[in-house]
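Note that one protein chain is taken out, while the other chains of the complex remain in position.
Take a look at subunit A:
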Amino acid sequence: MAAHRCSRCSWLLLVFIFSFYVSAKSEEATQANDEHASVVDNPQTAAETGKQPSEERLWEATQVNEAVPIDAAAHKQDFPVPGSVLTPTPQLKDDFKEELVIRPLQSGDIYASFQFRTVWETDFTTGSKVSHYRLFPKSLGQVISKFSVRELHISFTQGYWRTMQWGQPYLPSPPGAELWVWFQDTVTDVDATWKELTNVLSGIFCASLNFIDSTNTVQPSASFKPLGIANGTDHRFLRYATLPREIVCTENLTPWKKLLPCGSKAGLAVLLKSEKLFHSSFHSQAVHIRPVCQDWQCKSTSLELRQTLNVVFDLHTSGQGKQEWSLFKMFSRTLTEACPLASSSKIYIDVTDNPQEEQFELSPATPLLSQAVVLGDRRTFSVYDLTQQVTFGTVRSLNVLIRWKSTQGDMLRPLLHAERYVAGYGLQTGEIHTLMYNNHPFRSFPVLLLDSVPWYLRLYVHTLTVTSKGKDNKPSYIHYQPSKDRIRPHLLEMLVQLPPHSVTEVTVQFERALLKWTEYTPDPNHGFYVGSSVINALVPSTVAMHTNITQEQPLFSNFFPCKEESSYFMRVYTEPLLVNLPTPDFSMPYNVICLTCTVVAVGYGSLYNLLTRSFQIEEPNPGLAKRIANVIRKMRGVPPL
């Protein structure tokens, strides 16, 4: 049995190592592709292609420059003098890039995804104190060094991403707030550090992250592996928590914007106006911090901060029936300049479905095109480079505009999507159903399902069933951590193989607990939220699905399916659940205490009565007149009546 389990675990580990390998590879491939495409596809912009080598040289020069002080520093640090960190460190270099991807969705909505990436060539892991900040926000830097954070991922989302209508998001996030952190292995008391960290982040982001405590924190054993470089993946240093009830609004956006080097004064961030952003179908903002390699050898690491903001605008309702949008219509701003601190500032517009402009018309037209494999699909983008003055034209402002010509066109159904609901009636028991759809026509793939259920829904793991195509589908790995009342939630992780073109249903029964009256939220009959399930998967790539793609590529290149592109990592979040619990009557604690105590007193009293008294013959009390007469007779010395 143990050996069997061991083999399962090792297999799982393998799968995940592979997944990160693949995702890293595909990223590299994407970048390479990107450059390659821009070079190959745009031969007419000779000037730009001409620049490429010079940039290359420049980059190399800085490398050499940099190498010397690092060496020097290494020599200096032979014996650790605390003063040495105070010496001016010119080798600390940071780099800021910003980009906006706009994808017209088949439903007619517009998906805009902002990414701001700050890379700081510093090493927090060594534990040295850093006091000089340039582009990297100091508030976050201090938090990371104080709490020895290796990786930090935090997202705030309003609305639910509709995978079936909108396809896959670039960066998935569950409704509400989500926080997961990998601590460095030097941290001794992870729980205390986590508690402090959530309180600090709560202040930084003006969110109720301070409600994260042990009752909604889990340590997933297989999901949420580090996204940056990491030498150990001991899940004791991982903490994951969601607050599905968190409402995201302006007060969260403002501190988020303040972390940007240019604030909201210049660059793409001028578009982030809260009155427009929150008038949307979906809004998600996130901060991802992770260590990344500085170079190919990965000799030194740098810290990457990615701030992302995804928003889906519903243009049917706000566009008065007209199908067109522009930057101005979406954000009530146009762009006039890139952030001066940014080394790259670009707008990408997904024009894959529109190669001959039959669906929509894009203006101003841009000659730059770029291709990339995103989420297993090869996409084509029109690129506006904001660092070039040409982009802004004569009016010194850029207002990208899309005018739709026709609305038809079919979206490729996402290969994996999931949904979840609660079945059953009454307030005693219930059943959670999770449906996972594999829409791939001929390939099956494994998914890792993570469920974190609060303790007041008592899961019965023996009722867990996994069925696909009407047959029992036994998970090859199950990690279950039962809940402790008022201490920790249930954690259920399992690895399920999804057969091709199928629906896999996971059901588990639960019992609703009656809580103490002080444990209910102020609106107890609204119900209690249960965070989204997380589904991690290695999904076969759509690119690999097309077997007749040969017309674009030489024949020798594609007989065997290319391994790097054959599958990609994907994370899907299901809906959060809203579950009603039985409630006591909140208005009568005094009555209940009095009544119950009365009943106990009745029991005590009647037993006490029988225990302490004895049976006696009742002597009727003589009347008052007789008693007085007796008193008088006593005084007279006559025997009483």
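Here is the rule we go by: a residue touches a chain if its C-beta (ideal position, glycine included) is under 8 Å from a C-beta of that chain, and two chains touch if they have at least 3 such contacts; residues count from 1.
The rule we apply is simple: contacts and distances are computed from a predicted model.
Q: Assuming one chain is omitted from the figure, identify its UniProt name from "Spindle pole body component", "S1 motif domain-containing protein", "Phosphatidylinositol glycan anchor biosynthesis, class U" or "LAFE_0G16314g1_1".
A: From the listed options "Spindle pole body component", "S1 motif domain-containing protein", "Phosphatidylinositol glycan anchor biosynthesis, class U" or "LAFE_0G16314g1_1", the omitted chain resolves to "Phosphatidylinositol glycan anchor biosynthesis, class U".
Q: From the list A:Met164, A:Ala192, A:Cys298 or A:Leu427, pick the residue that touches the absent chain.
A: Final answer for the missing-chain contact: A:Leu427.
Q: Can you tell me which of A:Cys298, A:Val592 or A:Ile628 touches the chain that was removed from the display?
A: Of the listed residues, the one touching the omitted chain is A:Val592.
Q: I need the residue numbers on subunit A that touch the omitted chain, in ascending order.
A: 5, 425-429, 455, 458-462, 478, 480-486, 490, 511, 513-518, 582-585, 588-589, 592-593, 595-596, 599-600, 602-604, 606-607, 609-619
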